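Below you'll find the structure I mean.
Excluded from the complex is one protein chain; the other protein chains are retained at their positions.
The letters A, B and C name the chains in turn, as written, and every chain counts its residues from 1.
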Amino acid sequence: MQKTAILLIHCPDRRGLVAAIADFLLSHNANILHADQHQDGESMLFLMRVEWDLSDFKLDLARFGMEFSPIAERYQMDWRLETSSPFPKLAIFVSRQDHCLADLLYRHRGGELACDIPLVISNHAEAAPIADFYRIPFHHIPMATGQAQEVELRQMEILDRHRIDAVVLARYMQILSPRFVARYPRRILNVHHSFLPAFSGARPYHRAFDRGVKLIGATSHYVTETLDDGPIIEQDVARISHRDQLEDLIQKGRDLEKMVLSRAVRWHIEHRILVYGNKTVIFD
Amino acid sequence: MQKTAILLIHCPDRRGLVAAIADFLLSHNANILHADQHQDGESMLFLMRVEWDLSDFKLDLARFGMEFSPIAERYQMDWRLETSSPFPKLAIFVSRQDHCLADLLYRHRGGELACDIPLVISNHAEAAPIADFYRIPFHHIPMATGQAQEVELRQMEILDRHRIDAVVLARYMQILSPRFVARYPRRILNVHHSFLPAFSGARPYHRAFDRGVKLIGATSHYVTETLDDGPIIEQDVARISHRDQLEDLIQKGRDLEKMVLSRAVRWHIEHRILVYGNKTVIFD
Amino acid sequence: MQKTAILLIHCPDRRGLVAAIADFLLSHNANILHADQHQDGESMLFLMRVEWDLSDFKLDLARFGMEFSPIAERYQMDWRLETSSPFPKLAIFVSRQDHCLADLLYRHRGGELACDIPLVISNHAEAAPIADFYRIPFHHIPMATGQAQEVELRQMEILDRHRIDAVVLARYMQILSPRFVARYPRRILNVHHSFLPAFSGARPYHRAFDRGVKLIGATSHYVTETLDDGPIIEQDVARISHRDQLEDLIQKGRDLEKMVLSRAVRWHIEHRILVYGNKTVIFD
Partner (left out) sequence: MQKTAILLIHCPDRRGLVAAIADFLLSHNANILHADQHQDGESMLFLMRVEWDLSDFKLDLARFGMEFSPIAERYQMDWRLETSSPFPKLAIFVSRQDHCLADLLYRHRGGELACDIPLVISNHAEAAPIADFYRIPFHHIPMATGQAQEVELRQMEILDRHRIDAVVLARYMQILSPRFVARYPRRILNVHHSFLPAFSGARPYHRAFDRGVKLIGATSHYVTETLDDGPIIEQDVARISHRDQLEDLIQKGRDLEKMVLSRAVRWHIEHRILVYGNKTVIFD
């Protein structure tokens, strides 16, 4: 498998940007595989993702920052460099419902998700068998009343020990503390079972059913301090009718949740998501 | 064209309901063309729409209520009888943007909408040419500050004079008074340019753009006293990406608005909508 | 769990049909839970599905046929009676790719699919672990060249022994013989990885990619003697773009295949599908 580098850039839009970046990469013999850019006319921003083959790239990546910094400074770039390997390390958090977990682990095994999944953490035991089947270590950390702080400390200790890069909340029904969220900025992915901003908060299917909507939705997003308010990564919907009872909404919703969360995970680990303000650009 | 009767029923679910209705219709020689029913298991409700050919029906419709009342009383039915002709009379209200109006009038001319449209009312002059083209009388009633009450009185006088059955708000940007709304219960159809309940109120596309949603929507609903809160008839969505600027959302949204409003109008005039609580059943 | 009976009827459309059926059921004290009917105006056909609670139904189901036959004969009905329990027995056939199998077994365990799955049959060994995980006996019957007939005999012997009601081809890549197909009329469900009738036959994703379509699809259908030509049960599509390579089509297609096959299985085991001519009515 080809090893590649991915450069993500975000800066004020100015003449000469593309030429500066392309010349820099060419001067080090980069063979560009994919390049995608977006110019936000309203906010005068330039956003770019460029990926190149590392096999004959002449610049040591350890020295990339030093070499690239003059360009970055000239254009006031906010940038980061990623590589396709080693794979990012993901921890999956889950509560009782394990459909998103089972879906992610199946895709992972089949090669759809280019990441390592060293562990699953749950406040319940239900999801242990599916994690075992895919040979992913399962950490059962029950959540007793008033123990949230201790539980989070244990969780963070485990994440640290495994040098986890990102956390996927795959129907994890606990609210993370601001301290936890701050530790993984733009690196905690959640799935909410509604078409946000509609029905943020608790029991969205019940509220959708009561309101009589004709479509239900699901949303994957990055977690921020404010509940269900982080940058949206993906959304999808399914049609319902009066023939659908509440349990039908929940059943149809599970398929939506799997789709929007698995797409978000894939885009995240392939470094296809750029967050700016409270919005995302998906370079797919 | 076949003349038909449509009976819409809504009552507590009880054994023998279908047999009672079917026997009654058969005893008067009804040839049933369509029958659709729904049993809401949660609220224990029975809802039905049945349509039959009137050509060899032996009961005078003027006497239908008297003959049907024993059954209706026994089963505590909330019911109404409609006929496919004469066509219901619709008034369309519009402001500056005339895409929904143009769409409805085109469909009406082509035979998609089985209704009469005796008039269009607008607080602006922009939509006059398209109404003229389809030979629909256009009433321009400008809305000066502080004149809302007078304007509504004039509107209602026109609606009365033409014996209007239902009002379609085809991007009419004024809020109707509770008095006006009360006069046309479940007979005012509106299109809101968002996926309700998300972005109810003003400037939904702007707010959707700012929130960074990945799908935009439109909703048709009956108007009640509470803004954007009436029973939802139809919703649809379109995918957007970071490449879509605000004006692209507005453009894509226009197509959604046309679709959801025209479907709602068709279902309304074909007597396919049953409202119960704040929800609708669509017998399509 | 409530035990119910489901009556499926298909006959020429005639006055009095609904009353005759409703009266018959009421006379035996049936409490109707769901009734859905369709009148095909073009072919003058009447199709109905009615489901009732058996707990206080006064007619022994063993005598249902005898009692119902006068009505059935008068109206020339093609009918069948099903019950919600015992569950129908499904065998799943699979080849190397096990995404549909894993999806069906997950849904089955979670209670979405009201059926028994006594066995999985495969011409390859790859799918054994997932069947084992869900504790479904896995029969590995390799397909050597020229052995098709012997393999089918062994398959049929196993199906007979387990009194299998229906066979689900969950990406089973062998073509069944006419003899096999004839033995399970309208009881073999297949998923084809294209939007039929486009790209019937081999390698549909390759051909879709070469043709440059903008949407890919999947189709679930009953198997008949003619390849990919049986009555269609469900179809769905996903948008693709020039950014999608062949492997992306295959990956996106897997999700479509799971959706359309699982819906077909659910509708089949809940007796919601009526086949007439080469078409299906889905009473959902």
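By definition in this document, a contact is a pair of C-beta atoms (placed from the backbone, for glycine too) under 8 Å apart; a residue touches a chain by one contact, two chains touch by 3 or more.
Owing to the predicted nature of the structure, the values given are computational and were not obtained by experimental measurement.
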item	value
Touch with the omitted chain, as defined above, among C:M66, C:A125, C:A182 or C:L246	C:L246
Hidden partner chain, touching residue among C:S27, C:S85 or C:N278	C:N278
Options B:W79, B:Y106 or B:Y276, residue touching the unrepresented chain	B:Y106
Per the touch definition above, residue among A:I32, A:A72 or A:A114 touching the missing chain	A:I32
Option from C:E234, C:E257 or C:E270 whose C-beta touches the chain left out	C:E234
Residues in subunit C touching the chain absent from view	38, 40-42, 47, 195-199, 211-215, 217, 231-237, 241-243, 245-246, 277-282
Interface residues of subunit B (partner: the chain not displayed)	99, 102, 106, 110, 112, 129, 133, 243, 251, 255, 259, 284
Residues of subunit A in contact with the chain not shown	15-19, 22-23, 25-26, 29-37, 39, 41, 239
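Going forward, only the chains that are shown with their structure count from here on.
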item	value
Inter-chain centre distance, subunit B versus subunit C - centres from mean C-alpha coordinates, in Å	37
Contacts with 2+ other chains: residues of subunit C	none
